[in-house]
Structures are given as structure tokens and as C-alpha cells.
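Of the protein chains in this complex, one is absent; all others appear in place.
Letters A, B and C name the chains as they come in the text, with residue numbers starting at 1 for each one.
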Amino acid sequence: MNNPLIEVNGLASGYVKGLNILQGVDLVLKENEVVSIIGPNGAGKSTLLKAIMGLIPIFGGKIYFKGNELIEIKSHELVQKGIAYVPQVSNVFQSLTIEENLEMGLWSTKNEHSNLFKEIYSMFPILKEKRKERAGNLSGGQRQLLALGRALISKPNVLLLDEPSAGLSPKAINEVFQYIKSINESGVGILLVEQNAKRALSFCNRGYVLDQGRNAYTGLGKDLLKDKKVIDLYLGKL
Amino acid sequence: MLEQLGNGLLLGVIIALGSVALSLLYGVTRIVNFAHGEIIAFGAIMALFFSSSPDSSLLYLDRFSPLGINFLTSVILSILLCGVFGGLLELCLFKPLRKNNFGNIAVLVVTIGLSIFLRHIYLLFASAKPTSYILELQRREDYFGVQLTPRNVQVLIIGFAVMVLVGIFLTYTRTGKAMRAVRDSSDLASISGINSDYIILVTWIFSSMLAGFTGIIQGVINNVRWNMGFLILLLIFAGTVLGGIGTSFGAMFGGFIIGILVQLSVGLEFMDGHTEAKNAIALALMIIILLVRPQGIFGNKDRIS
Amino acid sequence: MSNNLLSVRSLKKRFGGLEAVNVDKFDLNKNEITSLIGPNGAGKTTFFDLITRFQNSDSGSISFDGKNVTSLNSYKLARLGMVRTFQLTRVFDRMSVYENMQFAGSSINNEGFLNSLIQSSSLKNQEKLLTEKINETLELLNLSEMKNAYARELSGGQKKLLELGRSLMKSPKILLLDEPLAGVNPKLSEQLLEIISNLNKNGINILMVEHNIDAVMKISERVVVMAEGKIISDGKPDFVRSDKNVIEAYLGSSDE
Partner (left out) sequence: MKKYIIAFFLLAISFMYIFLSNETGGARVFVNLMTFAGIYGLAAIGINVHFGWTGLLNFGHAAFMGIGAYTTVLLIPHSLGREGVVISSGLPLPIAILVGIVAAALLGLLLGLPTLRLRGDYLAIVTIAAAEIFRLLVRDFENLTGGVYGIIQFSDSLQNSRPDFITRFSESYDISPAQFWVGMLTWISIIVILLILSRLKKSPWGRALRAVREDEDAVRALGKNAVLLKLQSFMLGAAIGGLSGIFLVFNYGTVQASTFVPVLTFYVWAALILGGVGSLGGPALGAVIFWVIIASTDSISRFLFESPDGQQLAGVRFVIVGLLIMFFMIFRPSGILGKKEELLLDVK
């Protein structure tokens, strides 16, 4: 049951060789878990997701998916293996319609498509309503839903989410988190990077606090939320 | 004025096709390809090599004589060869450059070197003289007041049909949609499971085949020359810029406008005796468009700053 | 009115269907550190771009130091004393640290083509005088050792310092800092905050966008919160901290 889906050992990575943003990060995501990654700006939270997804070069350490080491990761192959990723910015194809966006999420799978579309549309009715519109015309919240839909349509085992609440109104944030919860309940492991640390910690099973590209604190979400050091450093005394 | 319209339509279709191919490649790869004209010429020259009679006095390095096969087969073979050529360019040259993070400007300079290199390879291998395909001569007839030969009309119809097909391809096929997806964001495309390297390769092949087709049409309407691609490249740039670089529909439209404009301007009174300057007018129009609407008629503003 | 260094009225900017900035009224008092906070995508950087004239607004007016600058060129606005930094640090990579500073500090007059060709003795003198100011500023920022290094060799934090130092060479009336602490380690952050607060004591007004809430609350006299392009709260740190709007939109409540 609780097998690790993703395991990261001593990961070192960055955009340019010699300037590692991640300097040896360890992390485990088990089945059915929501794990959140928090930390100050520049701690390497988004970089970690990009490195797992093969978007930036890795200079050290190892990444395992379902026990198999990922070597020379190509992003598009990861999608086939069952990892989906929703980046923070530019997460929809602006000049494509909603339907075409979802179709792109299906590129690598040979599954029967029409059912998958139906599933996504019943989950996000707003997308069905606007399926012929260009994604560039959607509001921020709707884009986030489309990005989620695009990632989910490939039926992933793991979903990497980079600040899904960024730039959204409180109402839209609630909605997005509702969705994330039900996605998780349907059996998808979730790795969540969030700026809204309190929300993230109260939402997740376990949390990792990163600082300057290294693990700073790790623990159950609710423990971290009460941990005095974490509060001092990253949550503020609010 | 009207007697020039026929020529305008013909030139328009050539430039529109060339612009679509250039614009597609730019959209997906961000390469401003100065060697585009040489791919156009490659198509035309290969078709000439396949179709001309073996005893004709084409140079081909004094060693190879033309093959003399059926014209339609020649056309298809040439277009396929253009696809292979484009694919090889991507695999052997542009993909390695991309993997080594070459900037757009450096790649642009490389395409200029490539263009000079290829063009003069053609000069060495093929005749420097303008040469026509072995097609019977036809007389111009009147179509609704426009003067064209029956073959011109065929070419126009086929040209338009190809453009419609390209439009359908981009709008409705999986690969076409993926091309537009990579154009929007190649990172997002790869995390959606699209192999962007593969799509870029397909784009190179597709764009080169389209360019080769453009060259053959140009050869049928006018003639084949080693530097025919370079001569028309600037007009293709003008068409692309006019329509909005990176948009296929805009490129079609812009290319067509440029073609018609160039030919119609021959009929203007102040152009009397200055036939060479007709291209200058189209190029000047491009500069003016850039001045007042740099993103082109259908272009997106984000693409220019 | 005379107390307002910068004042903005009904400033609007749309991107396609998205209303990026819609600020009714924003005045900046003299001699304060003002911080702009809000979730990502709230329009803070766009707002920065609009008031520094790096982007054109769709409508609205901006006045700076008593002048209407709504349609002024960005570089002219900078000459009036409004100097900005960028979220993604922008140093001149292939120039040395010293040259970066020199360029910022040298007068536009000396950069005139003819003056540079003739190189009168007054130009040479002015360039020499510059040396002193550069050395002082580099000293202040702890960058003296890196003086002759190419700017691209600096670490992320050092680049932030260089960008700040470059702005200081302009002797600005107001400094607009876009995330000065992003990607800077805690120790350097402390140092930067101290420098910023000293600058303010020396009469330079500061407006900054920053995510580090602790830092913001500690250093600012006034905090402005943006969300979805609008200003939703504005006041002293304590007030903002307890403002219900803010907690909901940005700081987040722990009750799910």
C-alpha cells in the first residue's frame, strides 16, 4: 500500500552547471499521499519540481519512480510513465482551444479518448461549457482548472503542482484546493509546492521545508504547522 | 491594371506558400531561416534534374545527366527529397545547436552561412542559365478578364488547395495541433507528453516539403535558376512580416497581398520604365508596416518585443 | 498634495481578458519605506512597470514630484529620479562590476558621442570623481573585492547588490525595488535590509515589492496589499496584518 511513488536522494540541480540551486535534496512521496514543499523564495521549491520533471539538468543525486531509477529523463516520457506536472506560469496553450489543450495532455497515451474527455468535463463543467474557446481568453482561475484537467487527462499516478493558488482570488483558491483533495482521494499522489504555507501544511499529510536548496525540516503537516522553529522562520507570527 | 492581375495572382500564390512554410518553421523553432530560399530552389532544381531529358545541356557538374522521368513523378520525388533534406538539416545542424543553447542571433548567422553555401553548390551543380521544365508552351486565355494560361489556372487551383490542406492539417490533425502547442510553449508541450524534438523534426520536414513545392510552382510559372530562392526570399519575408510573423493564416494572407501588389505596381503610371523597382515597393511596404504595426496585420504583440 | 512624491489615479492595464492592474488611487508619502505585497499574479510587477513607464497603461494618470509623467519615456522618468530594479536581476553580464557602476554613474553629457570623442579634461576629471563614489558605494555593499570581476561571475545575491549599487549611482529620489530579497540567503537579506533602511534614513524614498513578509513588516512604515490588480488594503504594518481581506487573499488562514 504505502510504497514510495517518488523518491529523491541527494538531488543537485540548477539551470547552469556550477550554480546548483538544489544542493542535495531528499524527498519521498508515497502512494495516496499529499506532500507539500514549502520554504522562502529562492529555496528551490519550483526548481525541485522542474528537476524531477526533467526540465533542467541534474548534476548529482538520484530520482526513483516506483522503485526504478530515472536516468536521462525526458519530460515527455515521464508523462507516459504516469507523472503529470502543472507549472506555475504558462500552464495552458494560449492559442489552442480548451478541447485542444486537453487533447495535448493525451498525446502520449493510446487510450480511448472520448471517455477521458467526459471524465474531465464532468469534473470541471466550466471547461465543457467553454471547450471551443481559446485558452488565452480564460480567467486565471479557469486556466488553473484547465491546467489541472490537461494534467489529469493522462491518468497519472503522481501529480506535481507548482503553486496552484498563485494569483487566484480566495474563492478560486478554495475551489482549486477542493479539486486537489478529490483528485488525491481518487488515488493520485500529489507533490505540492505552495507559497501559502499555512494552507499547504494544513492540507497535506507530510511536509518538507526547503531552505537554500537543502532540506531544513521534515514532518507531518500538522506538526510542522505547530513547530516553533518553522513558525519563526517561514510562517511568521501571524 | 487588370492584365497584371493574372501575374499578381501567380506571384501571390508562390509567396503565400513560401511564407506559410517560413512562418511555420519560425513559429515552432524561433529560427529566422535565411536558407529558406535555398530549400525552395532545391525543390525546383531537383524536379528539373528528374524531369529534363537526359541529353539536354544542363550542367550538373558535367558528370550527371538529367534522368528524364515523368514530370508528375519528378514533382513528387522532389518534394519528398525536400522533406528528407529539411529533416537532415534539423538532425545534423539545428538540433545540435539547440542542445548547445545557441542564441537566436547565432543561429540566424548560421542560416546565412548555410544559404550562401547551398546556393553556390547549386551554381556548381546546376545550370546558371534560367531553364524551363519540359512542358508544352501555352497561350494565355481570358478568364473573367484575367489573362492566364490553362496551366497557370491549374497551378493557382493546386496552390490554393495546398494552402487549404495546410490549414486543415494545422487545425484538425493531431500533429498539426501539437505543432501549434510547441509554438505556444515547448516546455509545456513536453510536460504534456509531446516529444518536442519530434515535432520540430516534423515541422522541418513539413516546412521543407512545402518550400520545395513552392519552388516547383515558381519553376513552372517562370523558370528554374540556381539563385531563384534567394531572389524571392525577401518578398517572402515581406509577406510573413506583413501578415504577422509566426501566424500561418497571416503569412498566407500577407504573402498573397505582397505578390499581387508587386505585380500591380508595374501598371502604375509613375512606375513606367522602372520595372525593376517593383520589388522595391513591396520591401518598402514591409518597412512601413513594421513602423506602424510591428506585429503585422494578424500578429501577436508579445512576439515582437 | 505637496507631500506626495508619487501619485497615481485610476490606472488600468488589461492583457487580453485579464485585468492586470486597476488602481483607483495611490499616493506615496515622502520619506517612507512602502512595501507592496500580494499573491503572485496580483499585478505588483505590472504596477511597477506602469509607474516606471516600462509599459504603457490603458488609462489613468501618474504624477511624480509634481510633474505629470503619464506619457513620459521611461528613461526620462529615471532622469527625474525614479530608479527601479528588476525581479530577475539585470546586470550587464559581460562588463566588469566596476564598469557596471561607471556606466550607471557617468553623466549623459559625457556619454554624448562628440564629448566622448574629444574627451576634454573636464570629462576625464568627472570620470575620476566617479571613481571615488563607486569605491564608496562598493564598500558600502561589500562588493569591493569583486570590483574587476565580470558581472556574470557574481552570485545571485551579489548581483542583487550590484543592481542596487548601480541604482544608487543615480542618486535617486525614489528607489523602486522589485523583490530585492528573492534568492538571497538570510544573512545577506539582513544586510540588504539594513542598507535599504539606511538609504531611507538618508532621504531616499523606497517602494518595494517583496514576498518575505517578516522582512516587509519589520522594515516598512506602510504596507500596500494588491490582489487581482486592485489595492485591497493599505496602511501601517499592524493594520494590514490584522486586515481580514488580507488574511483571506494572501496570508492565508489555517482553518481549512
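Note that a contact is a pair of C-beta atoms (placed from the backbone, for glycine too) under 8 Å apart; a residue touches a chain by one contact, two chains touch by 3 or more.
Here the structure is a predicted model, which means the values were calculated and not measured.
**Student:** Considering all chains of the complex, which shown ones does the missing chain contact?
**Tutor:** When the full complex is considered, the omitted chain touches B, C.
**Student:** For the chain left out of this view, which of B:Phe71, B:Phe102 or B:Tyr133 touches it?
**Tutor:** B:Phe102
**Student:** Contacts of chain B with the missing chain: which residues?
**Tutor:** Within chain B, the residues that touch the unshown chain are 32, 62, 97, 101-106, 108-110, 112-121, 123-124, 128, 230, 234, 237-238, 241, 274-277, 279-280, 283-284, 286-287, 290-291, 294, 304-305.
**Student:** Footprint of the hidden chain on chain C, which residues?
**Tutor:** Its contact residues with the unshown chain are 52, 54, 73-76, 78-79, 83-86, 90-95, 99-100, 102-104, 106, 108, 110-113, 115-117, 119, 123, 127, 150, 163, 166-167, 169-170.
What we mean here is this: only the chains that are shown with their structure count from here on.
**Student:** What chain lies closest to the overall centre, CA atoms only?
**Tutor:** Answer for the innermost chain: A.
**Student:** Starting from the Cα centroid of chain B, hunt down the chain whose centroid lies farthest away.
**Tutor:** C
**Student:** Need the CA-centroid distance for the pair chain A / chain B, whole Å please.
**Tutor:** Their C-alpha centroids are separated by 43 Å.
**Student:** How many Å are there between the centre of chain B and the centre of chain C, using C-alpha atoms for each centre?
**Tutor:** 48
**Student:** In whole angstrom, how far does the Cα centroid of chain A sit from the Cα centroid of chain C?
**Tutor:** 32
**Student:** Taking the touch rule as given, give the residues of chain A at its contact with chain C in the complex, in rising order.
**Tutor:** The touching residues are 40-42, 88, 136-140, 163, 165-170, 177, 195-199, 201-203, 212, 225, 236, 238.
**Student:** Enumerate the contact residues on chain A facing chain B in the complex.
**Tutor:** 53, 55, 74-76, 78-80, 84-85, 87, 90-96, 100, 103-109, 150, 154
**Student:** What residues on chain B touch chain A, complex-wise?
**Tutor:** So the residues of chain B touching chain A come out as 174, 177-178, 180-181, 183-185, 187-196.
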